[in-house]
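All protein chains of the complex are present and in place, except for one that has been dropped.
By written order: A, B and C. Residues from 1 in each chain.
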Amino acid sequence: MIRVTVWNEFWHETRHEAVKAVYPEGIHAVIADALRKEPDLEVRTATLDEPEHGLTDDVLESTDVLTWWGHMAHDQVSDEIVKKVQHRVLCGMGLLVLHSGHFAKIFRTLMGTRCSLKWREAGEKERLWNVEPGHPITQGIGEYFELPAVEMYGERFDIPHPDETLFISWFEGGEVFRSGCTWRRGHGKIFYFRPGHETFPIYYDANVQRVLVNAVRWAAPVCIVPYPGAPNWAPLEPIQEKLNPYGKAGVVQDIE
Amino acid sequence: MIRVTVWNEFWHETRHEAVKAVYPEGIHAVIADALRKEPDLEVRTATLDEPEHGLTDDVLESTDVLTWWGHMAHDQVSDEIVKKVQHRVLCGMGLLVLHSGHFAKIFRTLMGTRCSLKWREAGEKERLWNVEPGHPITQGIGEYFELPAVEMYGERFDIPHPDETLFISWFEGGEVFRSGCTWRRGHGKIFYFRPGHETFPIYYDANVQRVLVNAVRWAAPVCIVPYPGAPNWAPLEPIQEKLNPYGKAGVVQDIE
Amino acid sequence: MIRVTVWNEFWHETRHEAVKAVYPEGIHAVIADALRKEPDLEVRTATLDEPEHGLTDDVLESTDVLTWWGHMAHDQVSDEIVKKVQHRVLCGMGLLVLHSGHFAKIFRTLMGTRCSLKWREAGEKERLWNVEPGHPITQGIGEYFELPAVEMYGERFDIPHPDETLFISWFEGGEVFRSGCTWRRGHGKIFYFRPGHETFPIYYDANVQRVLVNAVRWAAPVCIVPYPGAPNWAPLEPIQEKLNPYGKAGVVQDIE
Partner (left out) sequence: MIRVTVWNEFWHETRHEAVKAVYPEGIHAVIADALRKEPDLEVRTATLDEPEHGLTDDVLESTDVLTWWGHMAHDQVSDEIVKKVQHRVLCGMGLLVLHSGHFAKIFRTLMGTRCSLKWREAGEKERLWNVEPGHPITQGIGEYFELPAVEMYGERFDIPHPDETLFISWFEGGEVFRSGCTWRRGHGKIFYFRPGHETFPIYYDANVQRVLVNAVRWAAPVCIVPYPGAPNWAPLEPIQEKLNPYGKAGVVQDIE
């Protein structure tokens, strides 16, 4: 059983009628429903306005894979929670970052870069090419799939070179984008997936849902590795100690 | 002319007699002297206790490559300066992170991981194997070089998989370490180099100095790329706009 | 059910009494026995002197993961069979290359490099450090494991930069080695694992067997992707054809 927590900012849906019309229960509800159809996934949701954004220690420690959608309130996510989520990813929790989550604090923190891109809301066609048809995340997707009306994201996407590039998008307006990318950070697996928006009904799309289900399974950890700290480690072989004028007083300063 | 800024915490040398005995003018002075022998390098230094840690906007904007040594006062480096250094690296400035700098805020920020490791101060022998003899950073180094008495760093080193692994260390006490690693983040090149310590006189070693000189040249940018932000981008091809019930009001929220 | 074919050169064991003493039924028999303990693995063996080296089309097409051990007769492996194995890997079959298999034609063909290394048969101690404890292949292995008497392999190992470096070895005689490395080629996953020898009884070691079992499961494909060739592809969008003086006569020449 893979334990999934679907996180959503859930502000657009409570503030804008146009968004509520598309996602009356919130984006998280639609994503969670799609995942709940799978018998091996145990799914709950969490949102920004809950205490600790719904990401208490208990929740994080019982989450195998976290999905993240945010947009207008990235700066409302507390740095302390971001640090806890980062810690959990580094120990092995999988993370799926969706669409406008490219600017989420947790994604930037794990990438070390700005994660900026070009964008345009014009309702144009997108075709996502499946560059790695043998990968677990792309199973069930053909050579490509199309979304009829989307917000465009264009390169340069300011990310570290991905470990794997699974999808590359073609946009009607003339741009391209690395739309499905994976990285490992610590012991956690990270997948960024471009599709999504608050008014275009992307998360109802069957191909998008298929990729999300596949990605959850791919990102699930085989084990959780506790943080070992920076141990002062005894030698495993006999050594000839040479004089160290500073003595043994030195201590590695771990700032966390 | 490559403009180098050699940064040093400079606390050990002002607080501990044993360190002062080895580095009377500070670790930065020895590193800077080694670099100054090269006619194509223009070298200055900066330290923690200077205003803005010596890393003012003017200094950063006129720095091509920054070298970083810190140990006991990582948490004294201001988050604002770290953010500025990160910004400059992402725009293209090279960064050399030395020895205990593995726990520096700037390195952790760029890596997204904890950068933890095992350690032992026993004055044992280290042999650094040159895994990439065709790389610019390893020129002038043979199959390996040795340091007679060092602090040990052992795996697992909690870093993202390097783009290149140039040196792997063998330690007398039985450990191994990826001692020379490169990454690109944004438009900047980053090199982590393990050797160094505040009392073992590592930075006087000819091979270590050779690697530092090589790495400065390797890390120098071919250009500085200003941060483009996240522009709303006009289409380059005619598009058939489809209805977006949300309209054009959506704005990407850049939290920085 | 994962279908595994354990391939062995099987020449040392039939020619040298000292080898026969350690592996009376052949190295493949010991590896196959270890894998057969796992209920989800279906295991058969194949050897050099069988017709088509035991790797007929039928065998390859019903193999999910192939393990490869060879040493003294690499040049006796037919180029045609190598090409078939390569084809099957590119379509998705997993490949485990063991010890002296570093010089096997199939490994060199997939790597594109010479795969050379240093070596010494002195029966010294090896300690394999587990660099990625969160990886499927390293499950059940602690921080490191030791082999008391081995043939040494030393860097530089002439391989393309691995996608993942799972084990780094420390040798008593002073060398290091990237002992567990992964790559993807086409749709297939490849794992090189250093331990092994024809007289040191390495394949009886519990940790080595554990890694082999883990690696077989890791390398098993999620699907087999047939070779698509180089199709002349019709446009998916309307295009404005411009004059091509050469006309449509051009044909991409696929040399295979």
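Everything that follows uses one rule, which is that contacts are C-beta pairs under 8 Å (C-beta built on N, C-alpha and C of every residue); 3 or more make two chains touch, one makes a residue touch a chain.
The structure displayed is predicted, hence computed values, not measured ones.
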Residue of A:L41, A:I168 or A:I190 touching the missing chain in the full complex: A:I168
Selected from B:D33, B:E50 or B:D163 as touching the chain missing from the view: B:D163
Touching the absent chain when the full complex is considered, from C:R3, C:H16, C:R36 or C:R210: C:H16
Residue numbers in subunit A that touch the chain omitted from display: 127, 129-133, 143, 154-157, 161, 163-165, 168-171, 174-176, 178
Missing-chain contacts mapped onto subunit B: 92, 127, 132-136, 139, 163-164, 184, 186-188, 221-223, 225, 236-237
Residues of subunit C (touch criterion as defined above) contacting the omitted chain: 16, 18-19, 21-22, 71-75, 86, 90, 100, 103, 105, 109-114, 116-125, 148-149, 151-152, 154, 156, 158, 160-161, 163, 172-175, 183-186, 198-200, 227-237, 239-248, 250-256
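We take it that only the chains that are shown with their structure count from here on.
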Same or different contact residues where subunit C meets its copy subunit A, judged by the half mark: same
Multi-chain contact sites of subunit B, meaning residues that touch two or more partners: 154, 156, 161, 163, 174-175
